[in-house]
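Sharing a structure here in structure tokens format.
Of the protein chains in this complex, one is absent; all others appear in place.
All chains are identified by letter, namely A, B, C, D and E, in their written order; residue positions are counted from 1 within each chain.
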Amino acid sequence: MSGRLAELTGPGVAKNLGPDSVVLLPVGAIEQHGPHLPMSVDAVIAEEVANALLGSVGNEVDLWLLPTLSFSKSDEHAWSPGTLWLAGDTLTRVLSDLARCVASTGARRFVFLNGHGGNSSLLVTACRNIRLEYGLLTFLVHPFVPPAAGGPSTEEELGFGIHGGLQETALFAHLRPDEVDMDQARRNVPEWMADNCSVRFGGPVQFGWTSRDFGPDGHIGDPTGATVELGRRLFVKVVDTLVDQIREIAKFEFPDAAPVASGI
Amino acid sequence: MSGRLAELTGPGVAKNLGPDSVVLLPVGAIEQHGPHLPMSVDAVIAEEVANALLGSVGNEVDLWLLPTLSFSKSDEHAWSPGTLWLAGDTLTRVLSDLARCVASTGARRFVFLNGHGGNSSLLVTACRNIRLEYGLLTFLVHPFVPPAAGGPSTEEELGFGIHGGLQETALFAHLRPDEVDMDQARRNVPEWMADNCSVRFGGPVQFGWTSRDFGPDGHIGDPTGATVELGRRLFVKVVDTLVDQIREIAKFEFPDAAPVASGI
Amino acid sequence: MSGRLAELTGPGVAKNLGPDSVVLLPVGAIEQHGPHLPMSVDAVIAEEVANALLGSVGNEVDLWLLPTLSFSKSDEHAWSPGTLWLAGDTLTRVLSDLARCVASTGARRFVFLNGHGGNSSLLVTACRNIRLEYGLLTFLVHPFVPPAAGGPSTEEELGFGIHGGLQETALFAHLRPDEVDMDQARRNVPEWMADNCSVRFGGPVQFGWTSRDFGPDGHIGDPTGATVELGRRLFVKVVDTLVDQIREIAKFEFPDAAPVASGI
Amino acid sequence: MSGRLAELTGPGVAKNLGPDSVVLLPVGAIEQHGPHLPMSVDAVIAEEVANALLGSVGNEVDLWLLPTLSFSKSDEHAWSPGTLWLAGDTLTRVLSDLARCVASTGARRFVFLNGHGGNSSLLVTACRNIRLEYGLLTFLVHPFVPPAAGGPSTEEELGFGIHGGLQETALFAHLRPDEVDMDQARRNVPEWMADNCSVRFGGPVQFGWTSRDFGPDGHIGDPTGATVELGRRLFVKVVDTLVDQIREIAKFEFPDAAPVASGI
Amino acid sequence: MSGRLAELTGPGVAKNLGPDSVVLLPVGAIEQHGPHLPMSVDAVIAEEVANALLGSVGNEVDLWLLPTLSFSKSDEHAWSPGTLWLAGDTLTRVLSDLARCVASTGARRFVFLNGHGGNSSLLVTACRNIRLEYGLLTFLVHPFVPPAAGGPSTEEELGFGIHGGLQETALFAHLRPDEVDMDQARRNVPEWMADNCSVRFGGPVQFGWTSRDFGPDGHIGDPTGATVELGRRLFVKVVDTLVDQIREIAKFEFPDAAPVASGI
Partner (left out) sequence: MSGRLAELTGPGVAKNLGPDSVVLLPVGAIEQHGPHLPMSVDAVIAEEVANALLGSVGNEVDLWLLPTLSFSKSDEHAWSPGTLWLAGDTLTRVLSDLARCVASTGARRFVFLNGHGGNSSLLVTACRNIRLEYGLLTFLVHPFVPPAAGGPSTEEELGFGIHGGLQETALFAHLRPDEVDMDQARRNVPEWMADNCSVRFGGPVQFGWTSRDFGPDGHIGDPTGATVELGRRLFVKVVDTLVDQIREIAKFEFPDAAPVASGI
């Protein structure tokens, strides 16, 4: 069986969740995305993708969605009023608290489906922390791997379409066509970074940045070519990829793990 | 203008929010509610009431909803697997982080619309903390004041219908009729507490408790008489009351406050 | 047997305290109380009431007083130099540390006798925290329920005599007649709040405030009619009420609690 | 002028305290002191000595006492039920919170009068922290320097009379003759440590210990010779010494300090 | 000028460091590395590479080394006695404290040279945190990008030579030939993971793991082919790559950054 954990009763949790269950937390964000997109982009994408996953693999995998965590680590957009962000330490505590609750259900697999690239490194750290604290098998998946973390971006964007760029705009346009203002869409690509070999999005040197470091527009990329149709195609691809990942996650075991997780 | 903050763009926040804005955070919970109700009750009620408020006073008051905070302090139900709870300290940090973001918008009024009684005392404390930390005017409102905090409960429930009882079951049945299992509804009223003058829900002595302290059922109250019609009437009443409260909040000022809030 | 825990020897604690003991912590504050009262008011009241309780029910209830906690959460008076306040987080830790020590004695009942209204919500939260952390039965009692938390205040004060007003001034005058300066007593009642239905002391909407928000005087209420005789009568009533509460607390049990508290 | 800060009104603090004021916090403890002494010893001694100081130098030095902090870091006695101890981190926060309040008065000198040896190293650290955080001149004085920190102990006790030994027992007997049970007084001196050159109380190597490491009695020293008369003489000496120290503290200035403390 | 910051005097720091300086912290670890390598591997590599960098680009770049941070987040090896690891929260504080000190020198560029893959995600997070907290330009570089974070590993190791495998063993053998015990070197490659498309080192799904999850050996990879000569060649390549990265870092600027960093 599969579904949304919040729609179960207390006894229903005890009855339905167990060692084979995969519990998935969509992690969104409410943060500025430039002048053409609403603040909700990452939360909407994470939630809609999770819904689609439930529809696609819910019959094969014992998959349970938690309510979307709308607020996360968006401090790179803190300069923009209305961005609703948690300090990294706060988010780490929230995730650890939720992991403790997941462990209480008897489920052994906990997945973060992360819609906001700015969370990725913190979530990788959390995966290990939770493995150690609660013995859960933990996983981090993305609708698409953020270019700033090694994922793809278009050539037209020089690989720098990392926030409110072509793909994200298109994907969101597919999900909420009425909430995109393409009249405001404009190219904001850090051409000056293109000559760099190392210090660049997707390069071998990670660097600390805020979206304000790339000018006052707020987005980074070129959304001007985004269409609903492109978004539709991306969405299908994203869900297909995640379906495969969830299937693999559902079967994943460490064959030689110590009996009681790894303990500390 | 009114609406959902997350649906604005970054520049849209700067343009639309200001000193007269009232920002409202629905605070829910995902926690066991006995065998007849799903875990989502408090989150659903907080969110639906907030939606109704926006519809009712959005044209008079510059009201902005934040996304519902689904996870909160439900440690009194920690014994029941699947309850998704934040430690008190975690929740306090989340609220403070969000308040910092609200303050960045120029809004001066921040309202918690709390659907989970177990949060009430922490939220009262947070109201003061945030008043001091960020200078915001802060408010705590409830769909209905929880009986454990002095609100009404029916005589049939001896005033102890505090969790999954008649009113909450009816209200939720009105909002999500398909998600209530009245076959599982049964009376679970702590009759033994009725003779107490002081140590009782609504009495002058506050006491620490968990829902497990009242037996293994999980709810406290008598939901057996709950109907959709009763829920509909309650909902109307709840919204009417909150509309009045929000109107008053929107005009509230300290006439003699120090220029820069109270500072510390 | 009853008494003050601090006057026992180490072996005396082991010998005298046990499952039937009620351990009581008077919680005071050192904070400004307007121009007519000293900063010590809440600490003195909490301590003197505790002393009177020991005298009144010490022969029936196995009651043990801890030394008064003089410093607590008085941040609403932080603007007034000399107010000695702990941050909320600090106070929560202090209370948890003391609860751990109470649990080590074998006593199962821990009572906060709170003289400072500004602590009330934090103490309610602490009652639950400690119930979960240490399995203690926890209780919060007040000399009088603060009007800001639903307790009574006189009509002349519009129900707003919440800090240094008629009752508190009178009660303190009874206990320390030489330390009240009635020449400085003046009416400071927020008349402007009287028309509010919701956002008012004792109203259904809680709100964040500091005493400075009500002008530079510091107290809120009308102490001008306070007399030693009124204070004497109030004191008798307060102690009588608390004696009843302590008796009930001493017998309070959850009949169906899980064997080892509720655990987490 | 001098006195107890808590007995001033809010305006009285503003009027009476200033750059020349010396604010003193007696720091006590409630902890086991062997079978012959009550748990309150350190709190009583710190408070009584502070009172005597106020009487002795209050007319020359602008000295203000805070209420005694009864609870502190007594974790070396945590094994003994009823010891009321704060974690080191908790105590550090309490002291920092109080220092912030002292700084708000305009006073520049803050003195810890410490009655519990187990606090000494933490208080030294706090003196520096507070100097940096709030720019206060900070000082740590002791009724007598604890032998474990280099202070004197009698030869009969091999210099190991550090807790409930001859001097402390006598001093307390002078202050509370009815609360000492000399019938229970017995010698508990760690003779086995006498041959050590380095790892011993007062030796050059500090070491971590709990009072339980010295056997189940709880005290360390030989109280059998304690008399009220010895205590009276010690008390006079202690107060005389502290009077000199407070006089020097009241005049202490760094002639070349940076204008705004040292800042960080 | 370039050098080691610790070898400067206080006035020397003020004289030599400024806006063009690049401050570099080698981050090592002391953690088990299988039966053939000592615990010091990551610390030695980070330090030696840093030394070589100073020799190579110290004449062009105003480069200043801090002492190596030997202890870091090695909790994936916590099961192996002697691994000296800091909790993630502790390490985050250490890094933030050091960043505060770097900012005090007037330098604007702070580089982490990380020898331990288990730190990578935390350091990425720290780069952003410090950019926001102190306005520094922050960078993360690696001797080689760890395969678990997308870096290369040999085909023979199936790309899983992530800890004590061929490259790390060779590199260390070049630096400390006497400290490698090739007699103990054995293949420990998780062949079972090779069929996974997603959940695998270098795959698109990140997952929480400890080295114990891969059996009791401790290392992951195949060190059996490691030679000093291979290590020498790797070392040259690593240093060459880092020289290029440091050059680029030394010139890196955000052309459109807000005047005072991004602030928060």
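Rule of thumb we're sticking to: a contact is a pair of C-beta atoms (placed from the backbone, for glycine too) under 8 Å apart; a residue touches a chain by one contact, two chains touch by 3 or more.
This is a predicted model, so every value here is computed, not measured.
Here one chain is not drawn; of D:Leu8, D:Val102 or D:Val141, the residue touching it is D:Val141. Residues 4-14, 17, 30, 32-40, 43, 66-71, 77-78, 80-87, 89-90, 93-94, 97-98, 101, 104-106, 179, 181, 184, 218 are the ones on chain E that touch the missing chain. Considering the complete assembly, chain D touches the hidden chain via residues 75-76, 78-79, 88-89, 92, 118, 120-125, 127-132, 136-142, 145, 150, 192, 196-199, 204-210, 212-216, 241, 244-245, 248-249, 252, 254-258, 262-264.
Keep this in mind: only the chains that are shown with their structure count from here on.
Counting only chains that touch, the fewest steps needed to get from chain C to chain E is 3. Each chain gets one centre point, the mean of its Cα atoms, and the points for chain B and chain D are 47 Å apart.
For chain C, residues that reach two or more other chains under the stated contact definition are 78, 89. Taken pairwise by the contact criterion, the protein chains link up end to end in a single open path, with no chain closing the loop.
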